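Pasting in a structure now, in structure tokens, and then I'll have a few things to ask.
The complex appears here minus one protein chain, its other protein chains still in place.
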Amino acid sequence: MALKTPEQYEESLRRLKLKVYLMGEQVKNPVDHPIIRPSFNSVKMTYALAYDPQHEDLLTATSHLTGQKINRFCHLHQNSTDLIKKVKMQRLLGQKTAACFQRCVGMDAINAVDSVTFEMDKKLGTQYHDKFLQFLRKMQSEDWTVDGAMTDPKGDRNLPPSKQADPDLYAHVVEKRKDGIVVCGAKAHQTGAINSHWILVMPTISMTKEDSDYALSFAAPADADGISYIYGRQSCDTRKLEGGDIDVGNHQFGGHEALMVFDHLFVPWENVFMCGEYEFSGLLVERFAGYHRQSYGGCKVGVGDVLIGAAALAADYNGAAKASHVKDKLIEMMHLNETLYACGIACSAEGYPTASGTYLINLLLANVCKQNVTRFPYEIARLAEDIAGGLMVTMPSEKDLRHPEIGKVVKKYLQGVAGVPTEHRCRIMRLIENITLGTAAVGYRTESMHGAGSPQAQRIMIARQGNLEQKKKLAKEIAGIKD
Amino acid sequence: MALKTPEQYEESLRRLKLKVYLMGEQVKNPVDHPIIRPSFNSVKMTYALAYDPQHEDLLTATSHLTGQKINRFCHLHQNSTDLIKKVKMQRLLGQKTAACFQRCVGMDAINAVDSVTFEMDKKLGTQYHDKFLQFLRKMQSEDWTVDGAMTDPKGDRNLPPSKQADPDLYAHVVEKRKDGIVVCGAKAHQTGAINSHWILVMPTISMTKEDSDYALSFAAPADADGISYIYGRQSCDTRKLEGGDIDVGNHQFGGHEALMVFDHLFVPWENVFMCGEYEFSGLLVERFAGYHRQSYGGCKVGVGDVLIGAAALAADYNGAAKASHVKDKLIEMMHLNETLYACGIACSAEGYPTASGTYLINLLLANVCKQNVTRFPYEIARLAEDIAGGLMVTMPSEKDLRHPEIGKVVKKYLQGVAGVPTEHRCRIMRLIENITLGTAAVGYRTESMHGAGSPQAQRIMIARQGNLEQKKKLAKEIAGIKD
Amino acid sequence: MALKTPEQYEESLRRLKLKVYLMGEQVKNPVDHPIIRPSFNSVKMTYALAYDPQHEDLLTATSHLTGQKINRFCHLHQNSTDLIKKVKMQRLLGQKTAACFQRCVGMDAINAVDSVTFEMDKKLGTQYHDKFLQFLRKMQSEDWTVDGAMTDPKGDRNLPPSKQADPDLYAHVVEKRKDGIVVCGAKAHQTGAINSHWILVMPTISMTKEDSDYALSFAAPADADGISYIYGRQSCDTRKLEGGDIDVGNHQFGGHEALMVFDHLFVPWENVFMCGEYEFSGLLVERFAGYHRQSYGGCKVGVGDVLIGAAALAADYNGAAKASHVKDKLIEMMHLNETLYACGIACSAEGYPTASGTYLINLLLANVCKQNVTRFPYEIARLAEDIAGGLMVTMPSEKDLRHPEIGKVVKKYLQGVAGVPTEHRCRIMRLIENITLGTAAVGYRTESMHGAGSPQAQRIMIARQGNLEQKKKLAKEIAGIKD
Partner (left out) sequence: MALKTPEQYEESLRRLKLKVYLMGEQVKNPVDHPIIRPSFNSVKMTYALAYDPQHEDLLTATSHLTGQKINRFCHLHQNSTDLIKKVKMQRLLGQKTAACFQRCVGMDAINAVDSVTFEMDKKLGTQYHDKFLQFLRKMQSEDWTVDGAMTDPKGDRNLPPSKQADPDLYAHVVEKRKDGIVVCGAKAHQTGAINSHWILVMPTISMTKEDSDYALSFAAPADADGISYIYGRQSCDTRKLEGGDIDVGNHQFGGHEALMVFDHLFVPWENVFMCGEYEFSGLLVERFAGYHRQSYGGCKVGVGDVLIGAAALAADYNGAAKASHVKDKLIEMMHLNETLYACGIACSAEGYPTASGTYLINLLLANVCKQNVTRFPYEIARLAEDIAGGLMVTMPSEKDLRHPEIGKVVKKYLQGVAGVPTEHRCRIMRLIENITLGTAAVGYRTESMHGAGSPQAQRIMIARQGNLEQKKKLAKEIAGIKD
């Protein structure tokens, strides 16, 4: 068995020497920084549930390389059941953390890199796939959390990598040495960068020959020399510094993003999985994005479950639960949430094996899944805000509630249904605020919009995968049109 | 092999002595009536494709009763793969007919009656399941099309069956005899009633003891004494009497609905599958409706494919195909259509065995599927009308187009992109009109709304199946609320 | 007073010698043709209500040219109150006819031609405005219905008028003579062409010098030599030939569209209002379209009122009226309908005088109005179909209902709430069918989409009128960005 305990995960992270900057200062010990800590807790849950008998079927898998029991986040999908279990695992974790638990990017990255390096080797005679499998074995046996890093800063959206004013606006090879390569550039919006053991870098767009230096995939330890991280601000992030457990909404779990900077990072050849094979950069993007778009049909649904439950409690607590419009809004929220889940399940059930044997989702349905994710969580959030009422944003602070004098007044006037402690009501208000406006809104709203590719990226894929020409033929047949 | 050829299907239907009324007259030979004929062609396609090597995997199955190769429409789903194939078969048939092909109601009815009679027998000690299996064996070996008949006229929606002013507003037993029962009442909106060999009647709502006489399920030959049919009007139905093949939009295929009237219909006990067991009427409704709500994630998607193809051709033909807004609308149509498909696939993939061994879909997701079907086809239709342009409803008639003098003028001024015959453009306009406003709009719009239960029925099921209490627990856990 | 009575209107139309083709035959007497007749009745209502004391304030106005009391459809708007009354008059007529009453195009055309010819004369030294006022005086004193004719067939949408394979695909001058001009081409989708006294032709797009021959505006008698009309088919049009008054849904009123063909039509110079001044063709299109987009904030709202009322009755008749979801859907329908009305009122209230003194609507808001009209009637129709139930499309024919034997069965089983005659229920079903799928759906759906310009045309205008640059300045000011 190759499963770290949650404690081992935490311990192993403490040993890393990450260069992390947050609000203008270097952070000594990210694991214990109150702003960063909740994101560790989320990842830690992926280790904890693997030991939970109730959930181990979802959280673990049998390595096709070693036969060992491994965490599913380290697994290559061997069949469509694996793909479906992935989605269910993600929904479960969304339910348990009400946040982005961040470890998916690595899982999606290894699955994409596997089949692409296999096909690339076959087509171009390169030797990447075996090296990748070596890396994967270590990842599985060490139960690493790996940050799959794709998105470059991109500078001017009108220009390709090689035409940017600053060549570093896309990560690229600046030197090829006998023992390895030297890389400059950055990866932006890196979810879970600071609680990972390793990073697995991929190119961000389809490239042409001119951009060969940018067609680049490799793995590196998260604390390698030459990598630093600048932590991204989230809405309401500093509430975590205030010391309470109500106003933060979710006092245990969270996610984070960071700007990951490569300053002449050296990568030995054994960890390089693409270097110049621009013809395959598009395929790698398409597959990683495909897997990651599937993911959102699980994780966001789990967070949605929590938000729906919170809205229902808000109505219980203020006495509105039996109003027909409240019931109808809760139904609508569930309907939208389950539609997302259906898309996640469907693209998995329709999965198929790639040449390497690793299963790929149905790309059309995975893009359809993500496209819906760019819409429905916003509507679910709007409905939650509707049910919650204005109190969610006008409520006095936790310090007022806990104040010996003012607290009495707050409790008196925020009392809802008799018998429900005012504090319960406050906690639910803050949880809804957290997901719709606060730190978790970053994951539930903006990441739903832009994570795994912005909406237009999915539309382009739907256009490509939708087979419009065949549909025209069907119409001609019915209409009696003979060309 | 127990598969009728399409010709055998037609021949067998001709032999039936159905009592059919249409526009105030009795129809002698429904098979050849120009208004009814297209609906036979649709059902016939379910026989034809079973002989098509390209599609036989979807259209046929192996009977779990006899091991024989049978039409999938006569099959009880043995696993979730069967459920998925059902949906794919339905999408295929929607693509081939651009209409409702009507045979699904029988398939959904046998699957529901199977598991419910099994559980009913077990619980109440009744003996229905074996009788049902006898019926099913005949249906499979004869390759019957069976009309699953559920919806009663219902009269005043505020009153239960036994409280209606006229007791016949719900079908009911009026006499129990030694050899069988006598039934009065009607089933409304019966899709495909007139091209079926047999009917399989089910109750329409959950009932209480007072309504025992209405808790009724049985099979009968479609042309039994005591059954008559009054044909329903469809938008543009009489265009089929005009003799052309353009203005009808779809000159081959269509669907129909009829009012099926039972006037002291005698049913021998061997064909009775429920009679008074009111406690199981709700379960039968729930299961049939569940299967049928799954169905719509296939058939309507197939029709949607044709409509999307037609809209794309309309843009090709008038030169607008490259406009970014047109491309974007086609993407949106595909996105919505595939979302419906995803729901159909997902509720199938998440299917599970009932006590009888027959697989049931995931009820929550099947209801979510249908709820989306009450919305998205309307939006797809709206977008098709947008791309089609006003010509769809202002175009001169086929007779004008074919007129020696006026026809020249019509052709001259309706010419779009040079090289595309004006007639092609006219045909596509009429096809889009057919699906959005004409005879096929009955299937693509209204049936999407009300078939398998009106929208509110799904919402009630979503409320029941959505497990709101568990969601509240998740929210409390995150918010730190201890009861 | 220059108001024709309804009878005088009908009489004057009978005297016209229109060349009309319908379903491959020339129509001798359009006024009495059962398919065309309802559209006369709609226009006739614009004459009748002018004599109705309750409505004359909306239906009539005082001519700014003569001081005479005239029909508002012949009036140039003198202030924003006139613009608001126009919208209210249109809502009223929509309520009274549940159809397109067709006379608006002429009203919108005269208002647009007035200010554009005035400004054109001023800028280019032409002499069109006085000629136009001469025409207008006659129109007002004779109380003419005028068909404002704008939309050309357009052929290949990628090509400008002068580059089309057939030069006639846009109407153009083929000869300029001393006494007048000769015109070839056609106008498509001409609403109300066959119940008008005169036509007022305008160009259909903004043009360049190459298209000068297509920059053309003129008036002509509807029955001038050289003009012919090919009548457009509508969904369910031939039900009007069946002789009943139920299945047609609306047995009195309707609209129509026709292809209007100019075959070397001669127009004397006195009736020519633009001929070659391509620089002003875009302005004329913009203003006519602007007025016409305002119109839809009135007329479609009136039809919507009828549809909402019909849906409410459907629920009354089947006993569902008190269900909370039904009440909520009716509220949503009213909400959407009133939003359209609000847009119609707002663009009127924000109207302003042009150089000629005639008031123009606020163009941004008029385009916003129409853009909403391309969406909300579809949703209102969808909700109406939801409330109506499947019976709307499965109901037996009027002939069945009236049949001595079958009729009893139909009445028995279609009975809803006790006490409401089944026929009432049938009538309401057919009315809803008429507006959502039948002849009136052409007006309520497709015309809402494409009339006064397809949705994309409004989006282009919103982009132009939305003043994005000023919005950027506001944002910079708030964000503290100094350029």
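Just so it is clear, A, B and C label the chains in written order, and each chain counts residues from 1 on its own.
One rule holds in what follows: a residue touches a chain if its C-beta (ideal position, glycine included) is under 8 Å from a C-beta of that chain, and two chains touch if they have at least 3 such contacts.
Please read these numbers as outputs of a predicted model, since none were measured by experiment.
Summary of contacts with the chain left out: across C:H55, C:R157, C:K327 or C:K411, the touching residue is C:K327. Across the entire complex, the residue among A:P6, A:P38 or A:P153 in touch with the chain not shown is A:P153. Contact with the omitted chain, checked across A:R37, A:K69, A:R137 or A:K399, is made by A:K399.
Within the complete assembly, residues 324-325, 328 of chain B touch the chain that is not shown.
Looking at chain A, the residues touching the absent chain are 21-25, 151, 153-159, 165-166, 168-169, 186, 188-189, 228, 230-236, 238-239, 242, 247, 257-259, 261, 318-320, 322-323, 325, 374-375, 378-379, 382, 385-386, 389-397, 399-400, 402-403, 406, 409-410, 412-418, 433, 437-438, 441-442, 445-447, 449-451, 454-456, 459.
Although one chain is not displayed, chain C still touches it through residues 84, 95-98, 245-246, 249-253, 305-310, 312-313, 316, 327-328, 330-331, 334-335, 338-339, 341-350, 364-365, 368-369, 371-372, 424, 427-428, 430-431, 459, 462-463, 466, 468, 470-481.
Basically, only the chains that are shown with their structure count from here on.
In terms of Cα centroid distance from the overall Cα mean, chain B ranks first.
Per-chain CA centroids place chain B at a distance of 38 Å from chain C. In chain A, the residues touching two or more other chains are 328.
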